[in-house]
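And then chain A:
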Amino acid sequence: MEPIITWLANLLANVSWWPWPAPPSAAIIIWVVYGLFIAFGIAPLAMIVLTWLERKIIARIQDRIGPNMAGPFGWLQAVADAIKMLTKEDTTPAGADRIPFNLGPGLIAVSAVLVFAVIPLAPGIIGSDLNIGIFYVVAVGSFGVLGTLMAGWSSNNKYALLGAFRAVAQLVSYEIPMAISLITVAVVAGSMSTLTIIHNQAVANGGWYIVAMPITFLVFFLAGMAETNRSPFDLLEADSEIVAGFHVEYSGMKYAMVMIGEYVHMLALAGLSATIFLGGWRGPFVEQLYNAVPILGGLLGLVYFLAKVLLFIFVMMWFRGTLPRFRIDQLLDFGWKFLTPLSLFNLLTSAFVVKLFQPAGTAGVALPAGPLAGFGGLGLTSALLISNLLVAFIASLAVRSLARRSRGNVLKAVAGVEG
Partner candidate 1 sequence: MEQLFALTPLIPVFPLLAFALIVLWANKNNKLSAGLAIGGIGLSTLTSWAVIAATVAAGHEVQIAGWSLPVPWLPTAASIFNTGFAVDGFTAAMLFMVPLVCTLIFIYAAEYMEGDPRYARFFAYVSLFAAGMLTLIVADNLLLLFIAWEIMGLCSYLLIGFWFEKDSAKKAGLKAFLTTRIGDVLLFAGMLFLYSRTGTLTFREIFKPEVLDELSRMLIWGLPASTVISLLVFGGAVGKSAQFPLHVWLPDAMEGPTPVSALIHAATMVSAGVYLVARMLPLFAIVPQGTLSWVAIIGSVTAFFGATISIAQNDIKRVLAYSTISQLGYMMIALGLGGFLAGVFHLLTHAFFKALLFLGSGSIIHAVHHGAEHADDHHTDPQDMMNMGGLYAKMKRTSWAYFAGTAALVGIFPFAGFWSKDEILAEAWVQWHEAGSIGLPFWAWLAGTLGAFLTALYMGRQIGLVFFGKPRSKAAEHAVEPGNRMTVPLLVLALFAAFIGFINVPFIANGWLHHFAGLVHEPAEVLHLEAVPFQISVALVSTAVALLGFFLGWGMYRNLKAGQQDPLARMLGPVFTVLKNKYYVDEFYKFVFIDTTVALANFSAKFDYDWVINPIVNFVGNTGRLLGELSGRIDTVVVDGMGVLGTARLFKWMGRELRLTQTGQAQNYLLVIALVSLSLIAMYLFGI
Partner candidate 2 sequence: MTEQIVFFIFTIMVLGGGLGVVSTKNLYYAALFLSLSFSGMAGYFIMLNAGFLAAVQIIVYVGAIAILILFAIMLSRKVMTTNEPQTNKQNWLALIVTPLLYLTLIFLVVKVNWPVSSAAPALDVLTQMGAQFLGGYLIPFEVMSVLLLVALVGAIILARDVEKGRE
Partner candidate 3 sequence: MQNIPLTWWLSVATALFSLGLYGALSRKNAIAILMGLELMLNAVNINLVAFNRYITPQNVTGQVFAVFVIAIAAAEAAVALAIIIAAYRQRGTVNVDDLDSMKF
């Protein structure tokens, strides 16, 4: 890699039209290459591969075969779809607001792609280790909300508008539990940087966070699924109710952009879950190999990472294949009345546990060590696990009693009607 970059830098330095006085540094070149790779490599690939994968998996779940004609296992089907999208005529409805109508899908795609800036693909391969890493993820997600609203509003279609408003209500409802579970992670990791989070998931530091914080993971993952509008949270495009939701009027490449947005978002969610809860590229021998032969270690890390990502992707598709769609009131209730309080309580208990295990003050701050600091990372992991399970248990009790009460009300109402 190194010589090529130097060569590129020299080449650029000698180009007479270069407007800047100094030639771009090697870092800039790497960044540009990496950025182009994400935007034009990962994003379209994600759509092509994932649509094919989804069709195959769903087909298997539904006892079908799925696409099998074009190419081996039908994988050319996806390519054919992509070509069709590119060449299909693109109609804009007469009453649409043209500019926002065209901007909306773009914004959705951009917001999904931007997440990859902080996801490390392999040891040493990360766009940018922002110190606000996971907070950044929440932030760029906001553009997606705006894009959705723009797309739905500008279409001048009732279904689209209704779909957009449903979508926004859903997105904002699930953003809170997601953000709070990310805060929980930040409390445990003591940082929002994704690299630090991965570092803290070394076995010596306590291992993967999915072990320590299953509830946090669950909240995050469910909220993330809702954010990506995946089934069973896909009622903003509920085909049978509002046709296709906010993107009903889109066709051709703009539709492709919406789809890219959705699938890239899905990939990003899987990637984030893998990074935050499954240790990212962590796996046996990665670090040793990386220290010896960086390229091989990086490749192995990439393989592990991809495996974890695919696992999550599979889980999402599995959900889609098996679960029926929520009703909108159930969806919002689930978000606000269950996930939000659960994540808040989980945050508080986790923070408490973390304080118990806090090591003595570092870097000039005189802090007494927590009473259980001696147990180290593994102790923290097990204590967090216990507290998570406890929260889950209490939550299940609360849900049970609430359910019983509401069932009682229903029975009473029924009795009242009959009597």
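Everything that follows uses one rule, which is that a contact is a pair of C-beta atoms (placed from the backbone, for glycine too) under 8 Å apart; a residue touches a chain by one contact, two chains touch by 3 or more; residues count from 1.
Selection criteria: all candidates are chains of the complex that A comes from, given by their letters.
This one's a predicted model, so the numbers in the text were calculated from it and none came from an experiment.
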Selected partner (touches chain A in the complex), from 1, 2 or 3: 2
Help me check something: in the complex, which residues belonging to chain A touch candidate 2? 20-21, 97, 100, 130-132, 135-136, 138-143, 145-146, 149-150, 153, 165, 168, 172, 175, 192
